[in-house]
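All protein chains of the complex are present and in place, except for one that has been dropped.
Letters are used for the chains, namely A, B and C, taken in the order the chains are written, and counting of residues starts over at 1 for each.
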Amino acid sequence: MFEWKLALEAIGMVIYATFMGFIFMGIERKAMARIQRRVGPPIYQPIIDTLKLLGKKESVSHGFIYDFGPVFALGASIAALLFIPLANFQLFSSNADLIVVAYLLEVPMLGIMLGAMSSGNPYSAVGVQRGLLTMVAMQLPYGLALIAIAQYWGTFKLNSIVALQQLHGWSITVPALLLAFIVFDIVFQAMLGLEPFDIITAPAEISMGPMVEYGGKHAALLFTQHAVQLFAETAFFAVLFLGGASNLLELLIKQIAVLFIAIFIASIYPRFTIDQAAKFFWKWPTILGIIAVILAGW
Amino acid sequence: MGGDFISYELKEFKLFEPLFRWARKKSIWLVAFCTGCGGIEMPPLVTARYDIERFGMMPNPAPRMADLFLITGYVTPKTLKRIIITYELMPDPKYILAHGSCPINGGVYWDSYNVVKQLDKYIPIDVAIAGCMPRPEAVMDGIREIMRKIENGEADGWRRYRENYEWYRKNQDELFGEGWRERDAKRWLAWL
Amino acid sequence: MAVTDNEVKNKVESTQKAPQDTQNAKPELPNTKEGRLVKELLEKAPYAEGSVRREKRIEFRVPAERIHEFLEIASEKFEMLMQISVVDWLKEGEFELVYQLWSVSESVHAFVKTRISRENAKMPTVMDIWPVAETYEREAHEFFGIIFEGNPRLGPFILEPREYEKHPLRKDFNTLSYVKTIYGEDFDRYDESKTNYVI
Partner (left out) sequence: MNELMIMLFAPLIAGFIAWALDIRGIREIVGVIGAAVPLGILVKYYPTITSKGTEGIVQTINVGGFHLVFQLNTLTWYFAVIASLVGVAMAFGMASTSKNSYEWLFALMSYTGVLGVFLSGDFVGFFLFWEIMTFASFMMVLRRNKHESLKYFVLSIIGAYAMLIAIGLLYAKTGTLDFNTIRQALYMDAMIGSISRGEMALIFGLFVTAFGVKAGAVPLHVWAPGAYSEVDQSYTTFFSGALSKAGAYGFLLLYILMGVKLVSALGVWHNHMLFAYIIAWIGAITVVVAGFLAVLQEDIRKLFAYSSVSQVGYILLGLGVGTPLGIIGALFHVLSHAVFKGLFWLVVAALILRTGKTKFEDFGGLAEKMPVTFSMALIAVLSLAGIPPMAGFASKWLLYEAAINAHMPLVAGAIFLGSGLAFAYVVRFLYAVWFGQRPSDLEDVKEAPLPILIGMAVLAIPNIVFGIAPGLVTKYLNGLFSEPVVTGDYFKLVTTNGTYNALLVTILLVFGLAVAGIVFIYGAKTRKVPVTDTYQSGNPVTEDYNLSMRRHFYRPLAEALEFWLRYSWDRFYERLAGLAEDFADTLREGIYNGNVQSYAWYLAIILLILALWGVL
């Protein structure tokens, strides 16, 4: 009963996603450097960083939950990835829909919070508080954008959304879903923890936020998780708004396009404080989201 | 702290060692901890002109993730306490780059009551660069020197610290007095 | 910062002292803003001597027992107390306290100097005029050993427990021998005499 083809496809896709995720992180650092007229690190730098972290000869642990946190986060990211229809590999996306994937993409946040909380470091406590508040603040616009899509296309299944978009043209061509696109792009910025909303790991203020106590292989796990998360979220974005893709290359181009939007915004804006971010999320993106939802439902 | 520290056996991945050495060389993370007067020399390194990020180096505020510790300038006993604690927080293959002559023999403050004369007694220094305060080019040269040492495995400050930890510990206690961590923490408790 | 002030003051003091002794009469004050300020303060406090060093910088020399009263008068014009720096005149056996005031309204800097003897030096605190003085007085006490009556927290401030009550910035504090006791054998400069330093 066990389809070997599907299993191999899944494992292949996880390896491909991790590799491309690291390349995306490299592109992110390289593009930001080039914008600041610096040479910037090579594209595959995150892979070297992860190898170095894995090669550390000692790693410190604050108890079982501290180790369980990053492991759970990476596991959840991999699970979320396998439910998104990636180009011609449908993987398991027939078994889950928009809401399940949206929630699975948020589960790694709980894993990181669990680990950060049990480390007993005040900086990570402040990081956890900010991470949760950002998540609470962005939940409403995030939901409204997803609802607009579900309502316009009338279905939750991701592969049927992709099929409908192939037929009737991409989501962003529809005015209502264009508003949802803008809202989702702002929320996408906060999900990745990029510049205007990188309050979670504010490097200068609370030294790497929740990740302050992570070293050695725990940090390597978190880096891999961030890579898989980056790949999954850009793929989710492309599937919802840019009409999925017929082959991996087309998907890759769309993902990089989405990534560059985020990078350009990130390299311009300074950082919001946490209550400014909350107020901002509940003002403009929510209003746009409500308009999009009403238009989509018309 | 010292007890289990020594008995820890180093898991030498013989097969991957050259790969890890290359990775350690190509991605060194600096602890954003500037002691003494050289701290102001650090920002130019990450700007467009010198840009150490080309070598994969990134300033990182968390010591748990960092490898390279820059001792920039003279070290007073108060700062040395913080340096020792941060150094011991850093995970294992870690290196120290000392700027100028003050960490070597007290430099200009050779007779000052408040400057540590020989830093090497308290924490192992891998590379020391000349210059009071060295220009970014000199710091980059020092970093290249550290990379060369990592490449052929000579950068073993952390192994020296671990193997003769007792000696280092004795010198530290001699300077600060026995059990200085609890005493200092109690002193700061009044402020919290 | 106390160390650098020390040398600067020495040089300036010695050059400036010579011209003042020649014309012992009160030097006529230029009628600039600073001059009028000095004149005004001198009327209120005849016991003091004032002079204008340069544009935006005036000086007063006040006897030690009247310092508190003078500072009260000066505090109407000079709202901020910037620093209390101490100069150790070992040969004359005196400390010279310099209260550096800054007037925000006229943007003028005033140095109020007093002299007290080095042995068990005592000064009234100025915390009642400028509360910020508490920190400067603690520092002056820690490094020079001047006791400020009325300052509640004169105890240990910045230095390590080892150097409490040693008042390291006094001229008669022998740093060389102190450093030899602490850093012992790795202190490799052996020349005892302080005249020819070997760096």
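In this text, a residue touches a chain if its C-beta (ideal position, glycine included) is under 8 Å from a C-beta of that chain, and two chains touch if they have at least 3 such contacts.
No experiment lies behind these values; they were computed from the predicted model shown.
Asks: Looking at the whole complex, which visible chains does the left-out chain touch?
Replies: Within the full complex, the chain not displayed touches A, B.
Asks: From the list A:Q36, A:Q90 or A:T155, pick the residue that touches the absent chain.
Replies: Only one of A:Q36, A:Q90 or A:T155 touches the chain omitted from view, namely A:T155.
Asks: Looking beyond the chains shown, say which of A:S118, A:T234 or A:Q255 touches the absent one.
Replies: For the chain that is not drawn, the touching residue is A:S118.
Asks: For review purposes, identify every residue of chain B that touches the missing chain, sorted by number.
Replies: Within chain B, the residues that touch the unshown chain are 4, 8, 11, 33, 62-64, 81-83, 85-86, 89, 92, 180-182, 184-186, 188-189, 192.
Asks: Name every residue on chain A in touch with the hidden partner chain.
Replies: Chain A touches the missing chain through residues 14, 54, 56-63, 65, 67, 70-79, 82-83, 92, 94-100, 103-104, 106-107, 110, 113-114, 117-123, 125-126, 128-130, 132-133, 135-137, 139-140, 142-144, 146-148, 150-151, 154-157, 160, 207, 212-213, 216-217, 220-221, 224-225, 273-275, 278-279, 282, 289-290, 293-294, 296-297.
Everything that follows uses one rule, which is that only the chains that are shown with their structure count from here on.
Asks: Assign the assembly's chain-to-chain touch graph to one of these shapes: line, ring, star, complete, other.
Replies: Graph shape here is a line: each chain touches the next, no loop.
Asks: Grab the C-alpha centre of each chain and report whichever is closest to the global C-alpha centre.
Replies: If one averages C-alpha positions chain by chain, the most central is B.
Asks: Indicate the whole-number Å distance between the mean C-alpha point of chain A and the mean C-alpha point of chain C.
Replies: 61
Asks: How many angstrom lie between the CA centroids of chain A and chain B, rounded to a whole number?
Replies: Each chain's C-alpha centroid was found; their separation is 35 Å.
Asks: Per the centroid of Cα atoms for each chain, what is the distance between chain B and chain C, given in Å?
Replies: Roughly 39 Å, centre to centre.
Asks: Could you tell me which residues belong to chain C and also touch two or more other chains?
Replies: Within chain C, no residue touches at least two other chains.
Asks: Per the contact definition, I'd like the list of chain C residues that touch chain B in the complex.
Replies: Per the touch definition, chain C meets chain B at residues 159-163, 168, 175-176, 178-179, 182-183, 186-189, 197, 199.
Asks: Give every residue of chain B touching chain A within the complex, in rising order.
Replies: 8, 10-11, 13, 16, 19-20, 22-24, 26-27, 29, 32, 47-48, 51, 53-54, 56, 58, 60-62, 64-65, 67, 90-93
Asks: Please output the residues of chain B touching chain C within their complex, sorted ascending.
Replies: These residues of chain B touch chain C: 77-78, 105-106, 108, 110-114, 116-118, 121, 175, 177, 183.
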